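Mind having a look at this structure? Questions to follow.
Shown here: the complex without one of its protein chains, the others still in place.
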Amino acid sequence: MTEASPLRALNRDVSLGLADDAVRGISPLALAIHRFLLWLRSPRPYLMIVGFTLFIGFWYLAVEVWKLPRFSEMPGPTEVVREWFSRNPTYGLSVFTPEYYLHIWVSTRRVAIAFFLATAIGVPLGLFLGWSERFKQYVFPVFELLRPVPPLAWVPLAIVMFKGSETPIIFLTFLASFYATALNTMLGVESIDVSYTRAASCLGATRWQVFRHVIVPGAMPFIFTGLQISVGVAWFSLVAGEMVSGQYGLGYVINTSYTMVRYPTIVIGMITLGIVGYVTSAAVRFVGDHLMQWRTRELALGGDR
Amino acid sequence: MAKAFVLRAMSTVGGDDFWRGIASIAVFLIFWEVGSRSQALFGIAFPWISQIPAPSAVLQELVVLVQDPSFWMSALLSTLRVFEGFLAAMVVGIPLGLAMAVSRTFYGITFPVFEVLRPIPPLAWVPASIIFWPTQELSIAFVTFLGAFFTIVINVIGGAQAIDVRYFQAARSMGSSTWDIFCRIILPATLPSIVVGATVGVGITWAVVVAAEMISGGGSAGSVGGAAGGGLGFFIWNSYVGGSYTQIVAGMISIGIAGYLSSAVLRKIGKWLTPWLSQY
Partner (left out) sequence: MSAQPATARSYSAVPAQPLRKGGVRIADVVKVYGTSEAGILAVDHCTFDVPPGEITVVVGPSGCGKTTLLNAIAGFHSISSGNIYLDDELLCGPRKLKAQPGPDRIVVFQNGALFPWKTNIENVTFGPIMQGLLSRAEAYEKARDMMADAGLRGIEHNYPGEMSSGVRRRVEIVRALMNDPKILLLDEPYRALDSLTKSVMHEALLEVFYKNRVTIFFITHDLEEAIFLGHRVVIMTTRPCRPKKILDIDIPHPRDYSVLTTKRFREFMDETAAAVHEEALKAFAAGEKER
């Protein structure tokens, strides 16, 4: 007895104190600055510079200096950069021409529409597939039947099915996103530990309340993984769709620049696609982290679950 | 014993979920058939679906196609391209991923470049690839390679980095050399994620091959040379140009089956390579 009491008091303080102060005391900005300084002190930024120097240097030397056999056909880095940032681009597309932004806008708009449609349909579908065994037995076989056909193989059929050139492209982009979202959401629900749903029903929650308070938030991490994959594959299919049919958009830029022999513009298109694609998936990640504070904080502490 | 076996067989083939699956596919097919024929049946064309040929017509087309050697030729061409690109991605991607996981310096140098290139969709490389590679075959193979390459490398790195440090410590304390550790710990421990990467990668490969065939063989960049190309992607694009819609759907189904079979084969190989994962 005499040994147990102080021990208990001690243990309480330790277990209550450490964890929450670590998070509460520090503002996100301070944390970000701290991380950045740490990064600067590590070898990583310098290695990164070495990496890019090697990559771009090789590109430059191979294409523009040594003029190696196949490489000499390709646009070199200085040529691309000069064109990209030229007020008066030789081939008509640079950061100073409005068409450049028009193409970015058109592509982003298509991806956004497809992505939101896919999320609006895919997330609820996935939630129900994971939640109700019966629903899954009825719906999943058809889903599995259609899924092996890659979205890109839908190109001709999509053109036949939908009028105009805009809808087929959006449809293709949607299809790819939709599979990724629905499937990951379903896996998310299925991965929820049965203890959580049991605990909720123990505490008197109805089936619907379990869905709302356990299934949806519990599947959230997987849903956001799915959404990130979904943005990626959306761009993937979009480019194919734009290259085959349609007007405007970055895929279209790349393809027409090829047929019109405007080679530096091809590379501008590719780089721009990479940047826009990266930004959109970073945005999804940001929203996810924001919605799942519990997870961010848990991971920041290296939670011992 | 025999009874238990029969019971189990019944529960997979004759169980409720099996019949529900059959029912749902049947409903789907009927809906498709009726929707396609809606113009003839009801005098009004259902939106979208009335443009798709009916499953019965597609089936007839498939029966014709499987007797046509040139169709099999297309399938073979696509399969070969998938195989080439995929194999190249494995051969380059696995050592690269392992090297990146093993050496911190190498990782620091290559990973940022890799991450900058990764968001560029593989198909955006098609024109650049056509310019660079001397033959069309090589340029399609290169784009296919890219499709699987990034997925495989990411999976290899992820798998190798997730290895428990205690395995290394244990191996070291038992006197293993660095090479031993690489062969006996890193390689087998990464194998499951290599298998996952390969299974996902082969799916992407099929998508890329089909699209690349359409783009380079038939799309608006069709000037590349009509004689070249071939393959199932080219086949469906050609069917579209020729206005044979049943062939489009038949081609899509063949692509679906081919893609499904490739993943199934890879899963089988994966199971065989990682027997310790499927013991339960």
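As written, the chain order gives the labels A and B, with residue 1 at the start of each chain.
Definition applied: a residue touches a chain if its C-beta (ideal position, glycine included) is under 8 Å from a C-beta of that chain, and two chains touch if they have at least 3 such contacts.
Since this is a predicted model, take the numbers as computed values, not measurements.
Undergrad: Taking the full complex into account, find the residue in A:63, A:214 or A:270 that is in contact with the omitted chain.
TA: Once the missing chain is taken into account, the touching residue is A:214.
Undergrad: Of the listed residues A:200, A:223, A:244 or A:273, which contacts the missing chain in the full complex?
TA: The missing chain is touched by A:200.
Undergrad: Touching the absent chain: which residues on chain A qualify?
TA: That gives, for chain A, the contact residues 1, 3-5, 7-9, 11-12, 14-16, 18-20, 23, 193, 195-196, 198-206, 209, 213-214, 217-218, 220, 292-295, 297-298, 301, 303-305.
Everything below uses one rule, namely that only the chains that are shown with their structure count from here on.
Undergrad: So what's the Cα centroid distance for chain A and chain B, whole Å?
TA: 20
Undergrad: Spell out the residues on chain B that touch chain A in their complex, using ranges where they run on.
TA: Touching chain A: residues 16-17, 20-25, 28, 48-49, 51-52, 105, 108-113, 116-128, 130-134, 203, 206-208, 210-211, 214-215, 219-221, 223, 232-233, 236-237, 239-240, 245, 248-249, 251-253, 255-257, 259-260, 263 of chain B.
Undergrad: Residue numbers of chain A touching chain B in their complex, please.
TA: 43-44, 47-48, 50-52, 54-55, 70-71, 73-74, 134, 137-142, 145-146, 148-157, 159-162, 232, 235-236, 238-240, 243-245, 250-251, 254-259, 263, 266-267, 269-271, 273-275, 277-278, 281
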